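Starting off with a structure, shown below.
Note that one protein chain of the assembly has been removed; the remaining protein chains are unaltered in position.
Entry: chain A
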């Protein structure tokens, strides 16, 4: 039943989940100081020439896989949370981020789908462009990896203001050590995660995430293998058994 007059609707009343999530991420329920270790790095704005150089040095590959170790330093925790796992990246397929210890959980981004498998083996599928249902931050990581591993610095420059520090001691000798500082341009994201630092030489080595309340996460990459994916690797992008898409997680379909 169409309305008489085009008083379009009360969308102003409705909220978007994306918005609330962003608020959640950026909310600080207490005050805390930020890490100042990298203040020097963030003063070095990256020139496009430097970025181009970095892109060549990274010698982008269409795929990569390897292991990661993650250290979460939360102020409220007695000791850091340490986890290990592996990742698979392919330009044509997407990203698999699989934690193996202390418990298994997997995150797969492919075809604009965000698939999450928890420790119980429950599979949850979200449409990535339906940002309201996915977690914006969970989306961010695969995108970051995608851009980094494929050496797509330009894509990074779209969403972050970049600063770069090249290791002067190793000048002239490849592989040169570098540190890339990333500050999100999106104000909401910036509130949630004001700084990220990526470091490496030919390949990326570490990613450090800082949050405004002083929490910090460090991810170390190792055993990076850029050879083509095996059939088994590709199979992992489609976790079996394929779950029924529940009404709650399925993209909302407009009534026709």
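Quick note on the criterion: contacts are C-beta pairs under 8 Å (C-beta built on N, C-alpha and C of every residue); 3 or more make two chains touch, one makes a residue touch a chain; residues count from 1.
Going forward, contacts and distances are computed from a predicted model.
Missing chain, UniProt protein name: "MMPL family transporter", from among "NADH-quinone oxidoreductase subunit H", "Response regulator", "High-affinity zinc uptake system ATP-binding protein ZnuC" or "MMPL family transporter". Here one chain is not drawn; of A:99, A:163, A:179 or A:195, the residue touching it is A:99.
Which of A:57, A:70 or A:150 touches the hidden chain is settled by the complete complex: it is A:70.
Only one residue from A:83, A:161 or A:206 touches the chain missing from this view: A:83. Interface residues of chain A facing the missing partner chain: 1-25, 27-30, 32, 70, 72, 74-79, 81, 83, 99, 102-103, 105, 118-119, 129-133, 135-138, 140-141, 158, 185-188, 209, 211, 213-215, 217, 219, 248, 251-252, 254-255.
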